[in-house]
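Below: one structure, written as structure tokens.
Missing here: one protein chain of the complex. Every other protein chain is in place.
To keep things simple, chains are lettered A, B and C as they appear, and every chain counts its residues starting from 1.
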Amino acid sequence: MIITHLEFKQLLNAWAEVMLQHKDYLIGLDSIVGDADLGLTMSEGFAAAVHAVEDLDETDIGKLSYFSGKAMSRAVPSSMGTLMSQGFMSAGKALRGTDKLDEQGIAEFFEAYFDGVKNLGHAELGEKTFLDGMIGSLEILKEGAETGRSLKESAPMIIAAADKDLEKTTTMIAKHGRAAARGEASRKLVDPGAAVAKLMLTSFAEFVLENE
Amino acid sequence: MIITHLEFKQLLNAWAEVMLQHKDYLIGLDSIVGDADLGLTMSEGFAAAVHAVEDLDETDIGKLSYFSGKAMSRAVPSSMGTLMSQGFMSAGKALRGTDKLDEQGIAEFFEAYFDGVKNLGHAELGEKTFLDGMIGSLEILKEGAETGRSLKESAPMIIAAADKDLEKTTTMIAKHGRAAARGEASRKLVDPGAAVAKLMLTSFAEFVLENE
Amino acid sequence: MKKIINKPEAMVNEMLEGIYLAHKDMVEFVNDDYHCYVTKNKIENKVGLATGGGSGHLPLFLGYVGDGLLDGCSVGDVFQSPSAEQMFEVTKAIDSGAGVLYIYGNYNGDIFNFDMAAEMADFEEDIRVETVILADDVASPAPQPGEKSTRRGVAGMFFVYKCAGAAAKRMMDLDEVKRVAEKANANVRTLGVALTPCIVPKVGRPSFQIKEDEMEIGMGIHGEPGMRTGKLQPADEIVNEMMEQILNDLPFQSGDEVAVLINGLGATPLEELYVMYRCVAHILEEKKIDVFKAYVGEFASSMEMAGASISLLKLDDELREMIADPADTPFFTQM
Partner (left out) sequence: MKKIINKPEAMVNEMLEGIYLAHKDMVEFVNDDYHCYVTKNKIENKVGLATGGGSGHLPLFLGYVGDGLLDGCSVGDVFQSPSAEQMFEVTKAIDSGAGVLYIYGNYNGDIFNFDMAAEMADFEEDIRVETVILADDVASPAPQPGEKSTRRGVAGMFFVYKCAGAAAKRMMDLDEVKRVAEKANANVRTLGVALTPCIVPKVGRPSFQIKEDEMEIGMGIHGEPGMRTGKLQPADEIVNEMMEQILNDLPFQSGDEVAVLINGLGATPLEELYVMYRCVAHILEEKKIDVFKAYVGEFASSMEMAGASISLLKLDDELREMIADPADTPFFTQM
């Protein structure tokens, strides 16, 4: 599968939609651990990302990703909002000058996204964050790119991994954000940021399956 | 019937008890027209009046009445609290030196009480106040004293008059206190202060019937 | 009843003790009675200003005792007048030879007790006492000539305290201070809106109800009935309705200059008061009424009642100066 600027915009669209659909779900998760804003920030943030680039006459996916991130950072400067915008901006820098993503390019996109979040947030794996929700899917994508597996084949694996990763956050103690104040009591709770990762990756996999 | 300092204290006691029993009733009435405090102020005020004189070694009913009023004015300086204390203090001044009240003395007591309230509050009859709740009973007492009717005979008439007087306040427009702000809309409502008058007079009549 | 208190009966005394402990450099009580509240900074030959009223309205009433404002305040139980004796004790304590002015809201209980206190002051101590009774609530009837006014005193009383306090601080005499207070009282209008009831601690339950989706325009600060109950409206519509009543009552006119007070009744956040002020400012601008100074915050509350009031004071050169003068109390400071 090849992703051009057109599919990239469609993917952004799909993400904005899935965040809107899961607004109350995310508010619910965040109201247990944090301040109940995540449904609002994610639906608004991704909508702002879409809005910033939908009418841009631009085929450079790097630039599209960068500008969507910047727009999101203005729209929703919450923890996850800023981390996600940093993800898009980092991916944008890494892919600058690219107008098509193949399996390899897609893996690079998500890797740069992951690294952007990690660099701004200073979190390590296992500290119950967005990173833990994304890591399994990222490894499948990287491995797929190395071994030449098609995205279509990877898609169901991603859906399963994202699900498992989110589940696994209920075994971790939060070290960051509002949830961290709970210490040991945070362990059994689902991490809202990881839930966003699951939504993004699952929605990406479904996008692949529908468009292949 | 002759009222000495002993019966006077018993009467005060009876009034304190009836106010306590009707605390919620008075709160209810005052919460419609005013600030919902009347049940509190009347039960506390009469209790303070009782308390101030119950252990006094004093046979002068004038002094007992005056001191009970002064104590009430300290305890509950609300509109009705101050008016009632003024009633007791005025009656006290009028009866100074008296240690027995007959029919005549009782009528004087209530008349001085009524005048004390009237002088401090500057209200006229028909302006929907305590005065309107007391006036019928007062006239029966005064007429009884003139015509030589016994208190026992007057008692049922007082009970009926107090009831009718209270009912009649629902035809008057309030000119004083918080209810006055309602203007025409105050008309159909029972006046809480007049309800206190009814409680006092009815309780007095019952006291007469029980002690005769 | 969700209150951070101990026994309801102890609330007022414990609150007062807390105030004396927190502000011992500025205020004290006299006659061994917490309810007799006076400033520590007595100025020789200044007219003494006293107010008084029920508790439950902080910073009203005692909060306006301090430098450039009032000298003493007698404090009652929640929503209850203090007693005549307490008022008399405050009167004695604050008189420094120039007489005393009573300034308080138009409520029966207060009037009866202040009248008794004034008599005691005259009879027992030869202190000259004058009285200005405050009435700014346009939700209650305008005074009719020859009739006893039933208009209530609400948050706009702050402006009268401010003007009278400045006048006394400038060492005007009793008649002059009274004249300034009467002018401010004649020039101030207030209207409130209530969203939720409050609870008198000793009663333990709300003394009135407002439906979950309703508001009451014009409700008094003890829950006295207002002008109308209706569905809760957007802020701008509420403010428009309130401002129309207020502006028409004096009336305020194009070319006037005013001071504005947006007062929170207790539970309403400051954020919402500023949303209201925005709309007030727009209306005044459109009517070409100038705002000299705006006050936004809690100035006369009803414990945990949600809601707010708007007050306008029409200024002339004299009142403008009185409003601008500095003041310093534990509850209100202006440089």
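The definition used in the following text is that a contact is a pair of C-beta atoms (placed from the backbone, for glycine too) under 8 Å apart; a residue touches a chain by one contact, two chains touch by 3 or more.
Quantities reported herein were computed from a predicted structural model and do not represent experimental measurements.
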| item | value |
| --- | --- |
| Partner chains on view for the chain not depicted | A, C |
| Contact residue for the chain not shown (choose from C:N108, C:T196 or C:S311) | C:T196 |
| Residue of C:I5, C:A142 or C:M171 in touch with the missing chain, whole complex considered | C:I5 |
| Option from A:H51, A:K142, A:K168 or A:R182 whose C-beta touches the chain left out | A:R182 |
| Missing-chain contacts mapped onto chain A | 27, 31, 33-37, 40-41, 73-74, 76-79, 81-83, 86, 120-122, 175-178, 180-183, 185 |
| Chain C, residues in touch with the chain not shown (by the definition above) | 2-7, 11, 14-19, 21-23, 55-56, 58-59, 193, 195-196, 212, 232, 234-236, 238, 266-278, 281, 294, 296, 298, 301, 303-304, 306-308, 328, 333-335 |
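Everything below uses one rule, namely that only the chains that are shown with their structure count from here on.
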| item | value |
| --- | --- |
| Contact graph of the chains (line, ring, star, complete, other) | other |
| Inter-chain centre distance, chain A versus chain B - centres from mean C-alpha coordinates, in Å | 78 |
| Mean-CA-position distance for chain C and chain A (Å) | 56 |
| Averaged-CA centre spacing for the pair chain C and chain B, given as whole angstrom | 33 |
| Two or more partner chains touched - positions in chain A | none |
| Junction residues of chain C, two or more chains touched | none |
